[in-house]
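One protein chain is absent from this view; the other protein chains keep their places.
Then we have chain A:
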Amino acid sequence: MQHLSILPILLPLFTGALLLLPPLSKTLKRQRVFTVLSMLLQVIIGFTLVASVQIDGVTQYILGDWRPPFGIVLVADPMSSVMVCVTNFLAFGAVCYATGYHDRTGGYFYPLFMFQVMGINGAFLTGDAFNLFVFFEVLLIASYALLIHGGGKQKTQATTHYVVLNLAGSSVFLFGLGILYGTLGTLNIADMAQKVGELEGSVAILAKIGALLLLVVFGMKSAMLPLHFWLPKTYSSASAPVAAIFAVMTKVGIYSILRIHGVVFGDEAGELANIAQSWLWPLALLTIVIGTIGALASPSLKLLTANLVVLSAGTLMVCAAIGSEAATSAALYYMVHSTLVAGGMFLLADLIARQRGKAEDRFVISKKTDNPLFLGIGFAIAAIAVIGMPPLSGFLGKIMILQAAHSTAEQLWVWPIVLLSSLGALIALSRAGTTLFWRHSVNKQQTEEHQTVHIGEWLGIVLLLGASPLLALFGGPVSELANDAATFLHDPRLSVEALLTSPLADGGF
């Protein structure tokens, strides 16, 4: 299908717009059904996109038929199609979960959620650096509104910090883009990659400043060390389905680093080859360390999960710093795994918090949860996957990362830090699980009615956490897919030159 690669953007856009119009806007029930159906369709489209890229190769969607270096293009390559698929799957789980309780806490939940999905999908698919900025803004403005959704002092305060930080970040993004356009004369990512190698002297230094400004922005989005302080508070105060979809937002930053600093300023960039690497190495490793310390110090399950997101972002940045093909492939596998599991864990934390009364998800002794079996098994799966113990997907992901780091100069740093961070996560999560599930106050009478898990909430958690065993079970095909994507990204003939000669160019007019 010719228009397949733009559907992940158009479908959520129109779903969101239709949800605001009369037949659907009045009743929550219709909104739920419509959104869940639309999300299901988007998941199918996501998988179709991955399959079609595998079969037919990379597709380039040229908007308005303006030829690549001049117009805006969408590129569906193995990497972006996998990320789109993951985003849609995660969003489907989160929407299912939201039907249980969270869509009632304020108006316009589903339209905002759809715009958020649209922004994320767009950021993954775009082949143009300025368009990347536009989609960043789309996903940001939806996330501002979603973050404050439900209201309350804590959310207002977290949103204030988040909005101010990201507005400053957007300014830096534009400064970086301005410098790059001024020096390169183009913003098409493939075209940039081709022109970067020709720069020399003072112009090259200017372009370097632009590229490093972009690294600051992407670092902020992906929670790189000195810029990550907003994340734990923001993620832990967001409502559960929102926190779940936020789990993929840090990955948008990592993806952009892989795209801009891995491909454009990669090995082929002449004077500017691998300029980000020397910054990424120490920052990535320190991010892992700070994430582990944060996880060990967290007083509640949501904060713990948020710190684990920081930890996984650091692990992914290590892959970006290694910069080899094996590392990129490991990064993609680990990205899929950590996004889905972190999303599932946020949902689980919310359910646990709601069943424990006043204690919520804090690690204190309180009443027993009503569904200890379901929540306990869910927690165990999530914990095993996050820590990286066999047999689940986290183990495979971490093995791939360690293998990629093997025989690099920095192996001496990467191995101990990654392994010790897993130990830290193991300690933090086992302490959390012990308090949450095994230590109860017994003297209280159980007068409150027994809560059951809503079917949508059950489905959301099962979908997201079930992905981890599935990723391990189908580890072969998935890692092959990841290898494909990495090969594509690291081969300039495929990822750069092929995109500049459009198939229509010979007889298109």
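The criterion applied here is as follows: a residue touches a chain if its C-beta (ideal position, glycine included) is under 8 Å from a C-beta of that chain, and two chains touch if they have at least 3 such contacts; residues count from 1.
FYI, contacts and distances are computed from a predicted model.
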Protein name (UniProt record) of the chain left out of view, among "Multisubunit potassium/proton antiporter, PhaC subunit (TC 2.A.63.1.1)", "PadR family transcriptional regulator", "Phosphate ABC transporter ATP-binding protein PstB" or "Carbon-monoxide dehydrogenase large subunit": "Multisubunit potassium/proton antiporter, PhaC subunit (TC 2.A.63.1.1)"
Contact with the hidden chain (one of A:Leu10, A:Leu37, A:Ala51 or A:Val164): A:Val164
Sole residue of A:Val82, A:Cys96, A:Leu177 or A:Leu348 that reaches the chain not shown, by the stated touch rule: A:Leu177
Chain not shown: contacting residue from A:Phe34, A:Phe47, A:Phe130 or A:Phe437: A:Phe130
Positions on chain A where the hidden chain makes contact: 130, 134, 137, 141, 144, 148, 151-153, 156-157, 159-161, 163-164, 167-168, 170-171, 174-175, 177-179, 181-182, 187
